[in-house]
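Note that this complex is displayed minus one protein chain, with the remaining chains in position.
Letters A, B and C mark the chains as written, and numbering starts fresh at 1 in each.
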Amino acid sequence: MSVETGHPLLSVRNLAMRFGGIQALADVNFDIRQGSISAMIGPNGAGKTTVFNCITGFYRATGGSIHYRSDSHDINLVQVLGEKLHLKDFLNPPRLANRLYYKLFGGSHLVAQAGVARTFQNIRLFREMTAIENLLVAQHMQIIRNPISGVLQTPAFRRSEQDSIDRAHIWLKVVGLDKDANRLAGELPYGHQRRLEIARAMATGPKLICLDEPAAGLNPKETEELSNLIRLLRDQHQVTVLLIEHDMGMVMDVSEHIVVLDHGEIIAEGTPHEIENSPTVLAAYLGEDYSNTVVAPDGTTEESRPQEMISA
Amino acid sequence: MPIQQKTSLRKALLDGFWSGILALIIFGPISGLVLKGYEVQNELMRPLLIALSVAVGRFLISYLIQTTKGRYYLGKLVGKRDAGVTVASLTKSKYQHLLIPVLVLAGLSVPLLLGKYWLTVVILALIYVLLGLGLNIVVGLAGMLDLGYVAFYAVGAYTLAMGAQYFELGFWTMLPVAAIGAAMFGAMLGFPVLRMHGDYLAIVTLGFGEIIRLVLNNMLEITGGPNGASAPSPTLFGLEFTRRAKQGGIPFHEYFDIAYSPSYKYIFIYLILFVVVCLMILFVTRLKQMPMGRAWEALREDEIACRSLGINHVTVKLSAFMMGAMVGGIAGVFFATYQGFINPSSFTFFESALILAIVVLGGLGSTVGVIVAALVLTILPEALRDFAEYRVLLFGIAMVLMMVWKPRGLIRIKRKAYELGEPTA
Amino acid sequence: MMKRSSWKSLLLTIVIGVLAMAGTANAADTIKIGVAGPHTGGYAAFGEQFWRGAEQACKDINAAGGIDGKMIEVVKADDACEPKQAVSVANRLMDVDNVQAVAGHYCSSSTIPASEIYADADILVMTPGSTNPKVTERQMKGVFRMCGRDDQQGAVAANFIINTLKAKRVAVIHDKDSYGQGLADAMIDKMKALGVTEVLYEGLTRGEKDFNSLVTKVKSVKADALFFGGLHTEAGPLVRQLREQGITAAFISGDAINSADFVTAAGGPQYVDGVYMTFGQDPLTLKTGRDVIEKFRADGYEPEGYTLYAYATVQALTAAMDATNSTNLDKMADWLHGNSVNTVLGEKSWDSKGDLKVSDFVMYQWDAKGKFRQL
Partner (left out) sequence: MDIYILGQQLLNGLILGSIYGLIAIGYTMVYGIIGMINFAHGDIYMISAYLTAILLSLIFSLGITSLPVVLLLTLFFAMAITGTYGWAIERVAYRPLRGSTRLAPLISAIGMSLVLQSYVQISQGARNQGVPILIKGVLRLGGEEQFVQITYIQILIVIASFIGMAALTYIILRTSLGRQCRATQQDRKMAAILGINTNRIISTVFVIGSSMAALAGVLVTLNYGSFDFYIGFVIGIKAFTAAVLGGIGSLPGAMLGGIVLGMAEGLFSGFVSSDYKDVFAFGLLVLVLVFRPSGLLGKPEIEKV
């Protein structure tokens, strides 16, 4: 296991998020090491998806920073979303220019371009496009997309297209969907859609992939396959994985590092074994929020929970 | 197996009766009592007849759909309401590659077959094909509802007219200028509003369309306001198609020493337009299979997912808006040159609505659909001219019926299938 | 590429086209005259006046033996006052209906592009109602009009406002359309020549009914006369709101308010009381017109607005055909330039541009009964 060897790919520091008067995240700090498989757990409404959305750039955090360090660069994922202008900025033109630039052109797409890919709790595929087209769209930023060379069908463009089709094909094979390449994504069975979404995220060539409840709605066999897929992604495709999951069995099985969130704060962090035996975690789960769920000593839940309807 | 059910005459009679009463309430006052000053004139026979036919019609329908055969046909009608998208099969039919040359040849031979009037109708139809293709990029592919598309059409048309009036530039110079001008214009209008969603974008674009028209109308000194402006005809290497030279060239018929016919101009415009439409179809077809076009469609499907894949939704939307605007501008140039004269009354909201109808009726995103819908919706009103004042009524009814009959458009969209060999990598 | 359903749709298109073409047979022993005007859309009322007038003229001429024994036939063409449709119907009149002359187009913005097509096809056109100077200012031989020009009309109105009413503060409102604005501008030009500058110049939007803000503005400039360039549909509510806000300034407008509908639009005769307008010589005062008017009334139709102009236009066209014994543009145009025609509107003759030689605009005033009389 390479958990201890990798440097922190992602460092979340003092992350705070506030919706109107509600403090969704108070002061969240954690690191994700390169090459690790980490999980974030916690009761409903703990703020897991909010952290996810902050990392992947769909929410602009109201405080704190998220530093993402890949081989070449170190960027603050909060900044690229376009922060609010402060009065002080007007005294510091370069800073102002920087902020204005991101305000006009920034957004979550920059986070993805930096190498953070994600899937969604309620699958967001391009339903009226074929499976392979979904993967081609994912490669948008890596291929020749100049409209002129495309219209003229230059040799370079054709090569680039063929490459992207081949890459898409490879990813379809990885997730076992190469038979479904020319089917509409919306017509695929649910489990296939989940896998297609992971393939699509991987096709962007990410360093970090964030999976939002990838096992929701899958049967035990499919969950098992999913665990294997996640390991395969990490081992063969050198990607760091961060996932939110309610299926404790899967979390304990696949992850090497677990962050437990409750009421917008981190209450525990550590290896699966440590979390399993943490009294705070048990209290949080068996307390007021999850009293109707029995958590077995090994951490698996016995009752499959209905899918969360509203994100935290 | 359909369940055998006894047909109920009573139910059908009741249905018919109530629809008749309803029709009487609806049609009674308006078509039965005709205003003459502050008095009304009794024409009550008219609504009675209408109500009677509605009642009989409803009765028949109600009765027939209870029979086995009726249910069968109803099922056929309703059965068509499945998803609008399918994937093409990889195996191509034998005649597929013959199809396009045949269509192109047929298109080129149109001027030989049609008289001048129908030729002008076809020219107008082709202009609407262009408009439909352009708006299809914005609405059908990128999924942005644009109710002010006519703004770009107007920009194109006025670019030609103004260029001719102030800089003495001809059709061929202004065609690319108008295309680029309209695209720039699209970028200018689009940038501040593209972050808006759905119907808010729709009303803002509607507002832009109206603003353009009003400004063109009010700037009397520059655009000629309601008096309009004249636009030059295209020339063939300096040869003009008018009876007497207007742009300093030689008339076509004098150069070749043949008798003058007003048709030459239209034939020439038709041929250029046909080529441009063909190129545009090729352009749009390729766009759809390019990263840009795929990104547009992805954006229509799910904007959030697009952003999660690193696609900048603003620039992608902007590119769609500009591309649509550019096509609209080109269509505008052709409209102005075909017409020879333009004024703001050609660029009303109704025009935008008609173009939108073409796109929706065509099946949102389908190129073939847009072409068919444009032909139907422009030729239909001309074909209905024999019905005089009933023309608009029939056109409206046709629009509603076509929508009810095929809510997802006349043509189902076929997505390209990709052939997958063994990956080389 | 194409599915079966798309073939079907294409077939449908073709069938529609063929059906429409088949529907137009051609009879050679009649002379066809196209009557083009708006029959749909916001100006449809004027198209109806055109058609009524032309139809009646056709009936009367045929009853009197036609042209050299040939019957005439009028063909209705709807342009909805849109340049696009005007070009379409013009081509249709030329190509499908094969008319020999055109009485037509109401809106100047339709007449201008359509006349290019008539000229190309060597067909003479005479408009009963397009008053914009540009229509005949383009040196086209085959374009005539049966009505006056906006500049002539504007000049008559300006003279009246300055010299008769002795108005000092004149507000001008137009409807931003070629007729209304053209008329208003012509009036202002003449007024300036007479030494008076307008105190207010504003446009309103056609189709709206609420002009209260504009009326309050008229009030704020303390105008003693208001000239309106536009149609009765806007003139009615405008004059009503003017009076409702207690403004007594004289209201002067052009020939387009010459319709009983003006009273309806104003909401009652009490509001149109005292309104001035310019219009051609009253046909009722002419001996020639009386019989024709009686015929219309016998049919239960009040020949108002452009009805008689359309009638006269058909008369002039047939007179030219009769005299030259041809439908050739050059021959007919030459004849019309050189001769005069006795129409329902009186003796008419044309100058080299195709405008009426004598502009017979005079002032009328409306009374409290909703009728108008010549001043």
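Convention: contacts are C-beta pairs under 8 Å (C-beta built on N, C-alpha and C of every residue); 3 or more make two chains touch, one makes a residue touch a chain.
Worth saying up front: this structure is predicted, and the values here are computed from it rather than measured.
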| item | value |
| --- | --- |
| Chain not shown: contacting residue from C:Ile31, C:Ala45 or C:Met321 | C:Ala45 |
| Per the touch definition above, residue among C:Gly236, C:Gly254 or C:Gly280 touching the missing chain | C:Gly236 |
| Among B:Ala202, B:Leu273 or B:Ile342, the residue in touch with the chain that has been omitted | B:Ala202 |
| In chain C, positions touching the absent partner | 39-42, 44-45, 47-48, 176, 202-205, 207-210, 212-214, 216-217, 219-220, 232-233, 236-237, 240, 244-246, 261, 263-268 |
| Residues of chain B in contact with the chain not shown | 22, 25-26, 29-31, 33-35, 37-40, 46, 81, 84, 139, 145, 192-193, 195-197, 199-200, 202-204, 206-208, 210-211, 214-215, 218, 304, 349, 353, 356-357, 360-361, 364, 389-393, 395-400, 403-404, 407-408 |
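Everything below uses one rule, namely that only the chains that are shown with their structure count from here on.
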| item | value |
| --- | --- |
| Chain occupying the middle, per Cα centroid | B |
| Geometric centre distance via CA averages, chain C-chain B, whole Å | 32 |
| Centroid spacing, where centroids are CA-atom means, of chain A and chain B in whole angstrom | 42 |
| Sites on chain B at which at least two other chains make contact | none |
| Touching residues (chain side chain C, partner chain B) in the complex | 1-3, 5-6, 9-10, 12-13, 16-17, 19-21, 23-24, 39-40, 44, 76, 78, 81-84, 87-89, 91-92, 94-96, 108-109, 112-113, 116-117, 119-121, 132, 134, 176-178, 181-182, 203, 264 |
| Touching residues on chain B, where the partner in the complex is chain C | 37, 96, 99-100, 115-118, 120-121, 124, 217-218, 220, 225-228, 242-243, 262, 265, 335, 338-343, 345-346, 368-369, 372, 375-376, 379-380, 382-383, 385-386, 388-389, 391-392, 410-412, 414 |
| Of all residues in chain B, those that touch chain A in their complex | 83-87, 90, 283, 286-287, 290-292, 294-295, 297-298, 301-302, 304-314, 319, 323, 413, 415, 417-418, 420, 423-425 |
